[in-house]
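One protein chain is absent from this view; the other protein chains keep their places.
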Amino acid sequence: MMKKYLLLIFLLAPLIASFAQSDEIPQITNKFLIRNANVIVKPGQLQPGNSILIEDGIIKNVGSNIIPPFDAQVIDADSMYIYAGFIAGLSHIAVPSKETPKDLPKIKNPGNPPNDRAGITPEISLREVMNIKDKSIEAYRKQGITLSHSVPKGRMLPGKGSLIVLNGASVDDMLIKEDVSLFAKLSGASGMYPGTVMAVMSKFRDLFRKAKLAGNHEKTYKSASQGVKRPSYDKSIKALYPAVDNQLPVFFSVEKTRDIQRALRLQKDLGFKMVPSEIKQGWLNIDKLKSQPALLSLNLPKEIKEDKKEKKKDDESEETKSFKAKKQKAYDQYVGQAKLLNEEGISYSFSLLNTKAGDVHKNLSRLVANGLSEDVALAAMTTNPAKTLGIENIAGTIEKNKLANLIVTTKPYFEKESKIKYVFVEGAKFEYDIKEKQKSSSDSTAVDLSGVYNYAVEIPGMTQTGKLTLTKSEDVYTVLVTSEQSSGDPSTIEDVEQDGNILDFDFEADAQGSTMQVNMSLEFDADTFEGKVSVGEFGTFPVTGEKTNPKS
Amino acid sequence: MKIIKLIPLLFLPILLSAQVEQGDVLIKNGTVITITDGIKENTDVLISNGKIKSIGEGLAAGDDVRTIDAAGHYVMPGIIDAHSHIALDAVNEATNVVTAEVWQGDALNPFDVGIYRALAGGVTISHAMHGSANAIGGQCQTIKHRWGITDQYDLMMDGAPRTIKFALGENPMRVHGERYGLMPRTRMGVEQVFRKAFSEGKAYMEQWEKHSANKSANAVAPEYDIRLETLADILKGDILIHCHSYRADEILMLMNVLGDFGVNKICFQHVNEGFKVAPELAEFGATASVFADWWAYKFEVYYSTAYNAAILTKNGVVTSINSDSGELIRHLYHEAGKSQKYGGLSDNDALKLITINPAIQLGIDDRVGSLEVGKDGDIAIFKNHPLSIYAVPQYTIVDGIVRFDINEDPADVRMDIDPEETAPAFFEQGGHDHDADGCMHGVFEQLFEKH
Partner (left out) sequence: MKNLIYIFLLILPGISFGQQIAKSEQGTFLLKNGTLVTVTNGTKKADLLIKDGKISAIGETINADNNTSIIDCTGKFIYPGFIDSGCNLGLSEVGSVALTQDYNELGSFTPHMQALTAVNPNAVAIPVTRVNGVTAVFTKPSGGRFPGTGSAISLHGYTPQQMYAGFSGVIMNYPSTGKRNRWDRRSAEDIKKENDKAAKELTDVWSKAILYARIDSAAKASSKSKEGYNPGMDAIVDVVNGEASILIEVNKATDIKAAIKWATEHKLKAIITGAADGWRVTEELKASGFPVITGPVLATPSRNSDKYDTPYSNAAKMQKAGIKIAIRTNDTENVRNLPYHAGFAATYGLGKEEALKSITINPAQIFGIADKYGSLEEGKMASLFISDGDPFETKTQITKLFINGWNVPIESRHTLLYDEFLDRDPGLESKK
């Protein structure tokens, strides 16, 4: 019975989707007047009782006495707040996880794999990998991100980044500036060269120096009419020319202090233009970060919560006390980095490579709660990235003739109750329902998914099976994953997000000094589920599961 | 020789090494074991700006200079470990049989508590080595134990010569031959890996020499290759070889190969059967860095003797005792003492095994390894003679800065704490692994990942 039912749903799925599509009513006008709002034209500059006129995706006017054109939609924004649309200094917005092809040939010599298997694909442009239907676009837009510097996913050299607006009917429609950066990481390939961080470092040196010479060779070949050996063509090497020639900045993802040091070392050795990005532990490298723009990660450590059971503090040993103090200090350093770096005169933006959309507001607020000024926080999401990305003329502030990228909130952004009511992306309006927050038990208790499930992940050439145990206590799920193929240990995951029938959770796996992100997104239907598992840069694989003891 | 000038000009960084902190210390009234100039009772050692300024009686220094009363204590040069894997984020790039280009300097970890624990054993310098998965592994890095600094590149000992790890025998055979089905699966294959790599490095070097002699406007540089460049540097003698080895036959093999390519600077590491070919090692001018007593953890060390260091020393081979382990590095003074049990070395000969001899092997004996005026202020101070089982390191000084002081030894010295950690992890295995040397660190993690 069950299977037939499932099958039916699958067959119907496209149909349902297309119905939904045709129901969408197109926007009536591209002119809006947002009236009588508190306009924060740029961080620190609030203009009360102002209005903004939007036309053709551009801010036509900002002022207090604007007469609405006849064909404009007037939005009364009394008591609301308008901010310049947020800019993701660096992100994977619009980039789906790679589906690993099923028939990848086995690497015979792990010491010399093809570039694309080794994670070296600087030739890939964002347009080749982005997907306008990727759910990240909607998710981040809802949080006020209107423009993103998005980069391909991958390992050491995933490709080139482009600037996109978070709305558009096609890839071309979304792209506002192409190939503005080279994206780099210190992540090694798995089980093949370069596997460790030291080999990745060597490979960077090798590739950049090769590119330098190859570029010279090409010039000589072109200038001489004859008699020069024809240069060999390598698309990856060729793609590095602009970075080697200092034309293209290298956005280097370097979370921990050692990675920052390593990237700076490469820069010193090879002399390229760099923007250290996704920095989590920058307070140890302040002097070295001063000379160039930087991007801080908006991904913060979990908040330290006192365990209720451990309330009896008196009998805590000196050792425990000292450990807790050390840990608190470390935590404070992570959440205090933004404040400190600002005080040290480092101008930075935020990168969102590892920040979930749902954490953007929460984490910006946590930084402010830890002493960062609201203006600096806003600048790091607006004016600073605009400057770093070279688009100050069109984005970052609410000024006449800039892109109509706006966030309209019910209260000042950093107030706890503040909600985003509208987001404008190049003049396109997105409106969000503001429900008073329901009691936490309403949604999540609707479906209880706990139980033991057998799962199967389809990986090219094999099926991974195992058990997934979901336990629920006080509306919080814990997931335990065991595998039958690997003798490894089960992983326990807390921090599970539930949205109706969908469970979403992340966990980290360590591999040779680099951390691999694993994400599972499962859609439950009675006693079965299906969904996707994304494993770091390996790709995304389908997963299905079935409860071991169905209720019926 | 043109190549030497050319490539650095094109690519190599200007090594603007950050000025690492240097200090002043006055050590009073100790029994000073100089290693190269006998033992001096009731003698002072003054370190100024990171260097030994004077050794003598009744030395004085300014009021702001820290003074250590070493009366009744032994003052010796900081201990040097010619083979370790502490302070490293990665040890083995086990994916290829030749990975000469990778460099441990890029994988240093200044937050490893192993550094502090080594200091607490009087060790001021260690040789952070690549593992032994490959016949030609990565370049190593001589580091100073400047515990407390946070920039990994500041651990590097400025001016220490470049070194590289080679490996013979079971490890490369196991990783490449057995697992990948790629040569070498035998010791015959290992030899040919070296001959091929050196031949390719030689050809590369010659290509570049030819190019730099070419004055034509349309001259095009050969394709750059960081691996071949490194191999060329080895052939030029710019990189000291440290070769993981066990059996006598393979040791002889490598000396033959090196002889054929005109390379003569080599230190054999572990070299458990070095005692069998001690005269040949001495004749070649090769040095040896050995375990005090490790054996039988694998087949190629079944025919070992703890008398190895003594036999090598008595045959004129410059020998050191190393740790290859985060455990042994904490008591190298005790490991050196075992050479007295096994072969009756004199006190000074035994201490040379962990001071001047490893310094020679790392090419830093002009800077460290003995207490002499002008040398670096790297010093270990012991209660009781360092070769006694009752020795307790009291202070360890690097560049004139006290980095370990037994009187100020906090419980939790960690500097980089994970803010999401629930409690410091407890590890059941505190000793060393009995089935492997430290050189295979990380290999199996890397290998068992999917391709």
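Here the chain labels run A and B in written order, and each chain numbers its own residues starting at 1.
The criterion applied here is as follows: contacts are C-beta pairs under 8 Å (C-beta built on N, C-alpha and C of every residue); 3 or more make two chains touch, one makes a residue touch a chain.
Worth saying up front: this structure is predicted, and the values here are computed from it rather than measured.
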{"item": "Sole residue of B:209, B:249, B:280 or B:405 that reaches the chain not shown, by the stated touch rule", "value": "B:280"}
{"item": "Option touching the unshown chain, where B:103, B:166, B:294 or B:395 are the choices", "value": "B:294"}
{"item": "Selected from B:26, B:52, B:97 or B:120 as touching the chain missing from the view", "value": "B:120"}
{"item": "Where the unshown chain meets subunit B, residue by residue", "value": "113, 116-117, 120, 170, 174, 178, 275-276, 278-280, 283, 293-299, 302-307, 310-311, 314, 326-327, 330-331, 334, 337-338, 340-343, 387-392, 409, 411-412, 414, 422-431, 434-436, 445"}
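Methods note: only the chains that are shown with their structure count from here on.
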{"item": "Mean-CA-position distance for subunit B and subunit A (Å)", "value": "42"}
{"item": "Of subunit B, residues touching subunit A in the complex", "value": "10-13, 16, 89-90, 92-99, 101-104, 106-109, 138, 150-153, 180, 182, 217-221, 223-227, 411-412, 414, 416-421, 423-424, 442, 445-447, 449-451"}
{"item": "In the complex, subunit A residues that touch subunit B", "value": "106-107, 109-112, 190-199, 201-202, 205-206, 209-210, 212-214, 216-217, 220-221, 224, 227-229, 232, 257-258, 261-262, 265, 268-270, 284-285, 301-302, 304, 319, 322-323, 326-327, 329-331, 333-334, 511-513, 538"}
